[in-house]
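As you look at this complex, bear in mind that one protein chain is not there, while each of the others sits in place.
Our next item is subunit A:
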Amino acid sequence: MKKISFVFMSCVLVVLLTLTGCSNEDTGGKESGDSSNGSSGSSILSKVIDNKKLVAGVNDELPGFGYIDESGKNVGFDVDFARVLAAGAIGDAEAVEFRPLSAQERFTAVQTGEVDVLIRNTTWTTNRDSEVGLNFAPTTFYDGQGIMVRADSGVESLEDLKGMRIGVDTGTTTELNLADQMRALGIEHDAVVFDGQDAVVAAYESGSIDAWTTDKSGLVARQAVMENPDDHKILEENLSKEPLGPSVKGGDDKWFDAVNWMVFATIQAEEYGITSKNVDEFLESENPEIRRLLGTEGNLGEQLGLPKDFAYQIIKQVGNYGEIFEKNLGAETIFKLDRGLNALHTDGGILYSPPFR
């Protein structure tokens, strides 16, 4: 009997200890979050600044935009924008806690406040802005859905795809976009649905489908690692508009404004030619616009509830928009993406920052 009760008690103990062991950390984290909320309004901005930690919902399975490198560090285009926000609000680009989110759970995570900001290749749509209750900060990447075909297939435009087998990844908007576009143009085709992009690419490479579609950035990335990249080409046409950018929970204007202007700061910095390397020289600049941006004049930072030198910290620690783009997607990388729409308005793109004043 002694032995039985001993075993039983130990089992109970194990369960209890495991539960308490796991939950310890969270009660600690939560209390600090609460006290800060009480002391200075209820904006996420003050929570982020007080906790010295930004919780960013990211994708870590998307080449170029968010992934984990060999040393276990989160890197990528979206990830760098999370660092931009941390550098601006907290002054430390590394003060980010990355929360990998799946496509299904991303919106719930923002609504429940589990993440402070969602930077997970999320397309800005009417429905998401209104009913889902998000606020979309400026678009950081203008993407569009494209189609890849074999170079020798003679396909030049969407019309040529008549009767062909086109592969798509299931459960994404790409599937819907393809159907919409083809119906609008009245093109008969055979959509073949796969689970996961790897499966689509494998089928395309083995020749069982004639074409496949996903966002153009994804097509370019995949083309780069195909056996003979030159045997394939991406059609000029866009099947859809995919403006991707950071989004935050609706109804928190303070935080929304701060995120907006931190993103604008990277674009404005590129327009002025301020980079992470030469930003210190610009501190001496006589140009009043640059002085206001870098916080050497005026109090724009304070008006936003951010540190005075938020733009300086962003540029110094992460870089301007062009640097972030080049580092993750540009000519130096396997993607070799063209700036295209993502060039400054002065260079034929549509990136445009309102004035800092």
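Basically, contacts are C-beta pairs under 8 Å (C-beta built on N, C-alpha and C of every residue); 3 or more make two chains touch, one makes a residue touch a chain; residues count from 1.
Heads up, the rule we're going with is that contacts and distances are computed from a predicted model.
Enquirer: So which of "SCO6045-like C-terminal domain-containing protein", "Amino acid ABC transporter permease", "Sarcosine oxidase subunit delta" or "Monooxygenase" is the UniProt name of the chain that got left out?
Expert: "Amino acid ABC transporter permease"
Enquirer: Out of A:100, A:250, A:330 or A:349, which residue would touch the omitted chain in the full complex?
Expert: A:100
Enquirer: Given that one chain is not shown, which residue among A:94, A:114, A:190 or A:253 touches it?
Expert: In the complete complex, the chain left out is touched by residue A:114.
Enquirer: From the listed residues A:141, A:282 or A:335, report the one that touches the chain absent from this view.
Expert: Checking the options A:141, A:282 or A:335, the one contacting the hidden chain is A:335.
Enquirer: List the subunit A residues touching the unshown chain?
Expert: Contact residues on subunit A toward the absent chain are 1, 4, 8, 10-15, 17-19, 21-30, 60-64, 66-72, 74, 97, 99-102, 104-105, 108, 112-114, 198, 201, 221-222, 224-226, 333-335.
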